[in-house]
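Excluded from the complex is one protein chain; the other protein chains are retained at their positions.
Chain lettering (A, B, C, D and E) follows the sequence in which the chains are written, and residue indices restart at 1 in each chain.
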Amino acid sequence: MFSTADLIPLRPFLGSVREAETAKLILFGCPFDGTCSYRPGARFGPAAVREVSDALETYCPVLKADLEEVPFFDAGDLNMPPGDVRGSLDMAYRMAAAVYSNRQIPAAIGGEHLISLPLVRAALESEPDLVIVHFDAHFDLRNQYLGVELSHATVLRRIVDLFKPSRILHVGQRSGVREEFTETELQANFYPATTEPDWISKWIGDRPVYVTVDLDVLDPSIFPGTGTPEPGGVSFTTLQNWIAGLATCRWVGWDVVELSPTYDPTGVSSIVAAKIVRTMVLASLSGCR
Amino acid sequence: MFSTADLIPLRPFLGSVREAETAKLILFGCPFDGTCSYRPGARFGPAAVREVSDALETYCPVLKADLEEVPFFDAGDLNMPPGDVRGSLDMAYRMAAAVYSNRQIPAAIGGEHLISLPLVRAALESEPDLVIVHFDAHFDLRNQYLGVELSHATVLRRIVDLFKPSRILHVGQRSGVREEFTETELQANFYPATTEPDWISKWIGDRPVYVTVDLDVLDPSIFPGTGTPEPGGVSFTTLQNWIAGLATCRWVGWDVVELSPTYDPTGVSSIVAAKIVRTMVLASLSGCR
Amino acid sequence: MFSTADLIPLRPFLGSVREAETAKLILFGCPFDGTCSYRPGARFGPAAVREVSDALETYCPVLKADLEEVPFFDAGDLNMPPGDVRGSLDMAYRMAAAVYSNRQIPAAIGGEHLISLPLVRAALESEPDLVIVHFDAHFDLRNQYLGVELSHATVLRRIVDLFKPSRILHVGQRSGVREEFTETELQANFYPATTEPDWISKWIGDRPVYVTVDLDVLDPSIFPGTGTPEPGGVSFTTLQNWIAGLATCRWVGWDVVELSPTYDPTGVSSIVAAKIVRTMVLASLSGCR
Amino acid sequence: MFSTADLIPLRPFLGSVREAETAKLILFGCPFDGTCSYRPGARFGPAAVREVSDALETYCPVLKADLEEVPFFDAGDLNMPPGDVRGSLDMAYRMAAAVYSNRQIPAAIGGEHLISLPLVRAALESEPDLVIVHFDAHFDLRNQYLGVELSHATVLRRIVDLFKPSRILHVGQRSGVREEFTETELQANFYPATTEPDWISKWIGDRPVYVTVDLDVLDPSIFPGTGTPEPGGVSFTTLQNWIAGLATCRWVGWDVVELSPTYDPTGVSSIVAAKIVRTMVLASLSGCR
Amino acid sequence: MFSTADLIPLRPFLGSVREAETAKLILFGCPFDGTCSYRPGARFGPAAVREVSDALETYCPVLKADLEEVPFFDAGDLNMPPGDVRGSLDMAYRMAAAVYSNRQIPAAIGGEHLISLPLVRAALESEPDLVIVHFDAHFDLRNQYLGVELSHATVLRRIVDLFKPSRILHVGQRSGVREEFTETELQANFYPATTEPDWISKWIGDRPVYVTVDLDVLDPSIFPGTGTPEPGGVSFTTLQNWIAGLATCRWVGWDVVELSPTYDPTGVSSIVAAKIVRTMVLASLSGCR
Partner (left out) sequence: MFSTADLIPLRPFLGSVREAETAKLILFGCPFDGTCSYRPGARFGPAAVREVSDALETYCPVLKADLEEVPFFDAGDLNMPPGDVRGSLDMAYRMAAAVYSNRQIPAAIGGEHLISLPLVRAALESEPDLVIVHFDAHFDLRNQYLGVELSHATVLRRIVDLFKPSRILHVGQRSGVREEFTETELQANFYPATTEPDWISKWIGDRPVYVTVDLDVLDPSIFPGTGTPEPGGVSFTTLQNWIAGLATCRWVGWDVVELSPTYDPTGVSSIVAAKIVRTMVLASLSGCR
């Protein structure tokens, strides 16, 4: 079992089982927003997702599946120290590695996108043949942001430092510097918002997959509660279908990041995030039902 | 004429005539939210709809009709007592029955969805051959919610207690427990969000119809101001066209429910609700022009 | 030990011990707002208080005491059914009675003020010689509100039905009908906002005391997040000193009610409520240190 | 009777009588904010005051009086045209003059402070020996604001154009250009926030008085919902006592201005304004009880 | 060079050059909302657009162009006096005329729509063969609004007073009085929301064009921050493509109006407006790259 020394207990996500041992997937929160370039507040994302999850149903009519049929455990939030970027990332790495050592799937709720870096690193150590699907409004492929190398605006570039761009599929990007759109040495697989669900699962094939969902891939009309909202995004239904279309794939790990409840006065963004987390839990555990 | 003892005077809805006697339709508010399972506040819906109605035009380019051409009267709000569910529902029943006894059409602004129960009961007594069209994100077909039988989450089930499921058409549902989606003894006619306007009026045919609009059928991007927002809903244009498509039907009564201005910091949800009420008034009185 | 069947687990209040058995005081939430006459939302009070408690310190410089020195346990929230007033009150009664049977002090976070009725009833059964101190902007001494007898506007009247008005001390009231201010058969002890802390503890003497704090006794400048804000109230410091002044009394039970986070866009009302709860825990357990 | 051609019907203020003829005071709204120098929105003030008045009690424990004992009539709002400053002011003048011709007291809810100019003009024509008490954070004694002579920042200067500065008492001012504080030809009677209630009524003596309350005299902690909030103001209790202290004076007319509900997310500013209006109605009609 | 006497310095829009002389386009703000019929606040639009522009990228993937490649200068805001409609409009006229005299393109950020009147007048004097493309939810073709001729609800009518309706193309209108939809002497070219980008540029041909964008043409789901939100509008992508489709036209001037940040609690409306301004700058200067 993973260590709980750094974990804060919270109201568990809707449908969580009571004991970690029997679970196939371990959900945990990463309340970190230390490198946000525009609007901070993603640290409050994990708590908000749990709080509103109670207003959802456990049944998903798209996947025709129910949270009560799949064994996942909500471990709470990592107690990440404000102002310590490397310490926070290391905490996420150790958590994911501990989950892998238990032969369980780690699944993280952000927090900002930079937390994907240690999680992908742990996933790679567990599954060297990994591919990544990256839903996002941005590529996050800059080398630096105001001179800083570890930033939510550079996280995919740091991941590209770990392995080949051709093993990453970018979906939904609509903003960036010119190079991010054009340099194939940085990004080799870019499929904009009209991508069909089937296309993505075909690209994955039978390779193990890590899925990272930056929720700002959604249009700000339905998801204003995020740090860098980018008009022109996809609808909730599109994203839900993209994820549901991956139910047949072999999942290694996943994260859902960049909910900032601070900018969500109606509470709708938190509900959207919770419903996406529900879809991710069901899709990644569809082999367990 | 109906009794006004329980009515609170309010700024009348845009285009209301000055005298109740000459009206063909009586609009009234039901400021009740006593059984909301998640976020209350629908009690403030009726006042908000009137307040913003002044910002609308009386003319509707979709129906090519004008509120000044149809005689409806805004009677104000029922003075429903907080904490008394049965007393509040009974007040709505007596109001609707009084309107029917004057050979007028009752039209209610909610408040939460449970108010449809007494209104449908009064409508059934007036028109035993009634059918119901139910626009909603949810089926509301549970038998109980935390042991409570009279709840906004059970209102259609209580209506099903009154007559056959086959006389109810559900449109737009996208959330619920598994049984609500699959048991045809509970719901026999379910048409999801892609339903064409024509289809609905054909299903009705020449039967008298009661239309209940739970505004959470709309996507929360355009209608966040509601108690249980459900991502993945229809656009304003879709709902407006669905309702406009019923202009040729014979209307017996209607309600528009679940606006909660408390969760509408931009005021857009109230404007949406007022524009839907305008469409409902014009569609239900299209024979009068 | 009390039954946990009806309890929802939540992030525990700052400084809660891990095990109920060793605690001297059991804290629980009553997320109920079924009879609010104006603005609902108090159901979200208990969760908000816990969530922000993490931003407080455990040490209180006024009482010179620390939460880590007093053994209290946060049991979570009662799972109260919306729309069922009597069922909800009964659930609170059974919880308090179970706590008394364990020789512990029950302490409730509201929710609306009506929850004090079952809690006082349980306290009376445990301590028949009880007196009550009632901090509030309102007397809540009406016999009915719109014909309803069980209401947050009548809760003290229902308590007066249980025993003599002379055993209740009203502090801070500044709004009501004329009779509430003038009829001594209803209220015999009314001390407005200038009351000194010492005065209250002298009035109590060595009698066992139940303390009910309707947070709207505070001025809405510091506490806007409540259902019926009443301008002209006391400062946070005044209320804190009033409560701290009771540290030498013998406490039987207490509640802190009427936080409605829905009307608290800055989060300050929740922080105020949490700091008052901290003061109540420390004052009521001051004998334990 | 005054003409109602320009009046918009609204939910009447709490306790309003049903018929204008029998009333001693006519309340009306002036939804005008055409010259606001910083934040507009005062046009929504009159409607907000009525809407929340329902949450008040009719009884005032400070004046020991009840709205149901004094005959006042709420006539609704003047239909002032946006963009037409002079037309709007003229409409207010005609309304007040009509009320005076009926031997009733006009009482206006703003809207911005410039509406006091036509109201004072009408009052002067009715009572040439008038004095004015001016509660405000600002003197409003500039001659121009960005070259504009008719502005909420110049309204008292325009009133000074009508008669002698010595007949105006300024109370609560704490912001302005140097001249407003020092030139006695502009302002002869300035009494800052520590003024005692008695002092003001003594200054008035038996002269007929017009009272204008710019609500920004209050501290923004209790009254943020205004166009130019000015930290350092008086408490609600202070202002309430100042007004209550005028109950023995002979009132000719009054206004309460500069509530902007747009900047009042908690609703407290509107409640404060309504409670001040209640106090003004009771104080100005205290001779009627 | 234009006079800067009336200009307020502000954080310049993202990518503005440092010196006005070398620029081909002069951007300036018109913080005016003196005739808004419903919700004011557009005066704060220009500052908000600049403030959030920093969160954008300079590169636009739709136009494949970058702000750093086109020379435009942000001159700040005109210091328009509240309460003086004609003075404010005249200030805008003089600014635009000065820019034309420098052979530069004036581009204004509103502010309310009435500011288009003086800007179009200056454009006509510079280019008598002008045509106008008018993106808007409303026609703004009324002759008066509550008796007022200069109003944001009449601005196109006042423009029609200047030249022939056939030289104006209306796009996106969905609200108005019946005459605005039907009288071809008022509006001769009305193309609703399904208009293709190509269609518009074909209609323009090689005629010089002034483009006025009332941002309420967008659906309020993505753009709630405006004075008269109108459900049923177009998506951000649609509007962006419409504007991008005009990159090949000959631009004479343009404005983007009716952002009211007061009603934009999430900040998304301001971001949308800034991204539309970016698109307008790039499209109108596409000949310069």
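Throughout what follows, a contact is a pair of C-beta atoms (placed from the backbone, for glycine too) under 8 Å apart; a residue touches a chain by one contact, two chains touch by 3 or more.
These numbers come from a predicted model, not from an experiment.
Enquirer: Out of A:Ser53, A:Thr262 or A:Thr279, which is the one that touches the chain we can't see?
Expert: Selected residue, touching the omitted chain: A:Thr262.
Enquirer: With respect to the chain omitted from the figure, which of A:Arg43, A:His113 or A:His170 is a touching residue?
Expert: A:Arg43
Enquirer: Have a look at E:Ile8, E:Leu63 or E:Ala98 and name the one touching the chain we're not showing.
Expert: Counting the whole complex, the residue in contact with the absent chain is E:Ile8.
Enquirer: Of A:Asp33, A:Asp140, A:Glu180 or A:Glu230, which residue touches the hidden chain?
Expert: Residue touching the chain left out of view: A:Asp33.
Enquirer: Applying the definition given at the start, please give the residues of subunit C touching the unseen chain.
Expert: Residues of subunit C in contact with the hidden chain: 55-59, 61, 66, 219, 221-222, 235-237, 240, 265-268, 271-272, 275.
Enquirer: Write the list of subunit A residues that the hidden chain touches.
Expert: 33-37, 39-41, 43, 79, 81-85, 87, 145-148, 150-151, 262
Enquirer: For the chain that got dropped from the picture, name the residues of subunit D it touches.
Expert: 37-39, 174-178, 181, 219-222, 224-225, 228-232, 263-265
Quick note on the criterion: only the chains that are shown with their structure count from here on.
Enquirer: With residue numbering as the guide, point to the option in B-C, B-D or B-E that repeats A-B in over half of the contact pairs.
Expert: Selected from B-C, B-D or B-E as the counterpart of A-B: B-E.
Enquirer: Measuring centre to centre with CA averages, how many angstrom lie between subunit D and subunit E?
Expert: 39
Enquirer: Which positions in subunit E touch two or more other chains at once?
Expert: Touching at least two other chains: 37, 39, 219, 221-222, 265.
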